[in-house]
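With one protein chain removed, the remaining protein chains of the complex are shown where they sit.
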Amino acid sequence: MPQPFEYRHRVRYRECDPMGRAYHTHCLDWFEAARTEALRDLGIAYRELEEDGLIMPVVDVSVRYHRAVRYDDEIVVRTWFEDLPPRTRVGIAYEVHDGRGTAPAVTGRVTLCFVDARRNRPITAPDRIVKAFAGIEPALRTTSP
Amino acid sequence: MPQPFEYRHRVRYRECDPMGRAYHTHCLDWFEAARTEALRDLGIAYRELEEDGLIMPVVDVSVRYHRAVRYDDEIVVRTWFEDLPPRTRVGIAYEVHDGRGTAPAVTGRVTLCFVDARRNRPITAPDRIVKAFAGIEPALRTTSP
Amino acid sequence: MPQPFEYRHRVRYRECDPMGRAYHTHCLDWFEAARTEALRDLGIAYRELEEDGLIMPVVDVSVRYHRAVRYDDEIVVRTWFEDLPPRTRVGIAYEVHDGRGTAPAVTGRVTLCFVDARRNRPITAPDRIVKAFAGIEPALRTTSP
Partner (left out) sequence: MPQPFEYRHRVRYRECDPMGRAYHTHCLDWFEAARTEALRDLGIAYRELEEDGLIMPVVDVSVRYHRAVRYDDEIVVRTWFEDLPPRTRVGIAYEVHDGRGTAPAVTGRVTLCFVDARRNRPITAPDRIVKAFAGIEPALRTTSP
């Protein structure tokens, strides 16, 4: 997978607040959709991981809102995997571009960990994930917004 | 439990849309909170039902929006159990009052069914639920908005 | 526009509940996205209507859940405009198809009304909307799920 992965989304009415802008929490929804599709692009369906007893809870998030994202704007969420496996965690960086300027409207970072659902304990990334991430171009592994 | 049960909620900013009113889907969130608390008032914690292998998926919903519900309004959701157990379903009626008039701002109805989670099959309401509902005052059982 | 209009969506993790199924309220989110895109397909951008002082609040909704919609399923929402303008309201019918059977997993109907935002009063559909809807194939106008 060439990084960054790009996920497209149209800002919905239900996502917008009385200021006429996307309410800030929805960026995290877009990040989830973006990383799910980026993983799928690497050959990893999160649904199958979970069926195999692996879950990936969110450990921390940070988001900076540089300017308002507007209703009905078509946004592009760019996604970079950082801190690649083998590890017990994976950090993912995001930029939200709204086509209203060259700088991103929003930037953020989310860390997830790998957890054995049955024992409810952190584990290192399983082999299939390590192999999938190995396909990410090395030069881009260090790219970060 | 004297019917209707009353659940109070303050309309949140994240629930409001660019028209400055509560986005229509959030009424269903309020209905869920209201019926959960109404059940608790009858001595039924939904969490325990689910731990015992019973789930109650929603079968159908209908909602009528008579006027806009506004940001920061303190609303009261009145809840009536209809179609009481023993049955495989329970219908619940709701009125949303916003203190801006005597008529409800929103009225609705949600039907849930009783499902054995392990076999994924509809069942009649278990004894503990039948008994809990038996405590609802008969005169009010037929009350409906 | 040939009816029905089709809108595609991948069911997201944030939309799913402890039963592992899409929480029932999110169907209404999908309906909103579907009707917005169906309107856009008719040449109507809802954002522009609102900028022109027209808003379209939801008057009523009804939804029937025939079976659970699952996490990560790619669904198709089919949309039919009923009760076409000129009127003060427009009814829209929906079917959610999840590819797990020929029958829809969910069916629903939402009525919206046309409101002059400045005067906060219902109005008949403006000319541009009547003209746009005139493009819908007559044979299909009566189609309904």
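Per-chain numbering from 1; labels A, B and C assigned in written order.
We adopt the following convention: a contact is a pair of C-beta atoms (placed from the backbone, for glycine too) under 8 Å apart; a residue touches a chain by one contact, two chains touch by 3 or more.
Treat the numbers as computed from the prediction; the structure is a model and nothing was measured.
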Contacting the left-out chain in the complete assembly, out of A:V63, A:V76 or A:V130: A:V63
Missing-partner contacts on chain A, residue numbers: 18-19, 21, 24-25, 28-29, 50, 55, 57-65, 68, 117
Interface with the unshown chain - residue positions in chain B: 10, 12-14, 29, 32-33, 36-37, 45-47, 71-72
In chain C, positions touching the absent partner: 13-14, 16-20, 23, 25, 71
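As a working rule, only the chains that are shown with their structure count from here on.
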Central chain of the complex, centres being mean CA coordinates: C
Chain A and chain B, separation of their C-alpha mean positions in angstrom: 35
Separation of mean Cα positions, chain C and chain A [Å, integer]: 29
Approximate Å spacing (C-alpha centroids) for the pair chain B, chain C: 25
Per-residue overlap in chain A, given as positions that touch at least 2 other chains: 13-14, 71
